[in-house]
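Showing chain A:
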Amino acid sequence: MSFFGITRTTLTKDVRLEWRSKDAINAMLFFSLLVVVIFSFSFDPTAEESRRIAGGLVWVAFLLAAIVALNQTWARELRNQVLDAYRVSPAPANALFLAKAFGNFIFVTVLEALMTPLFIVFYKLRALGPTWELLPIAALGTWALVVNGTFFAAISLRTRSREIMLPLLLFPISIPALLGMVNATTAILTGEGSARFWIALLVAYDVVFTIACLLLFETVLEAE
Partner candidate 1 sequence: MGDVQRIFYYHVPSAWTAFLLFLINFVASVVFLIRRDTKADILALVTAEVGVVFCTVVMATGPIWARPVWGIWWAPTDIRLNSTLVLWLIYVSYLVLRRFSTSSKTASLAAALAVFGALDVPLVYFSIWFFRTQHPSPVIGGGGYLYPAMARALLINWAAFLCLAWLVCWTRYRLEVVTREVEEAQALESLLEGSR
Partner candidate 2 sequence: MNYLYAAYVATWVIHGTYLAILVRKYSKIRQEMESLKK
């Protein structure tokens, strides 16, 4: 079976399994909703400056939702020793990684798609800059979080306090990407300044770390 065939099969399997047991999805959707509500109570949406900080708020909320989604990335593989079976099989480790990463990307994007209208409603957001640029920013930013998140989730499998280990490893490394996402979004929302540099930074970040993850995932998978 070809590399992408394996990726696609694993991905479809994951999506189908998630779709069948909707409990986890529903819980996470509700969590995302709660995050938006908490934020709107904590950070006054009626204030003049809300347009300036909205970029940061939105991405922190997305980050929290992403962590919840990422933490369960490998949970299913651990039960029934599926991970060991994968190591023994001739399938390339990267196919598994990409499948998981794409799956997380889809999942986090769904969460974002739910949270965004709520933010728009609560904060009366309206983009003063070129709105269409928000799409590549969202995609690049989400991929930045998800690609490293999936990788570090795999590392965290081999540690105690698994759930706290993931954000502990992910947050410092993600700081440049976070700066990129937040500032790009703020630039579009406020219409001041250009998001171009930040988008270029996000592209560079995504390229560098996607390559790094693909090169090193095999090492992580083999670490028993």
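The rule we apply is simple: a contact is a pair of C-beta atoms (placed from the backbone, for glycine too) under 8 Å apart; a residue touches a chain by one contact, two chains touch by 3 or more; residues count from 1.
Here is how the candidates were picked: all candidates are chains of the complex that A comes from, given by their letters.
Computed from a predicted structure; not experimentally measured.
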Touch assignment for chain A within the complex, options 1 or 2
1
Touch list for chain A against partner candidate 1, complex
148, 151, 155, 158-161, 165, 168-169, 171-173, 175-177, 179-180, 183, 193, 197-198, 201, 204-205, 208-209, 212, 216, 219-220, 222-224
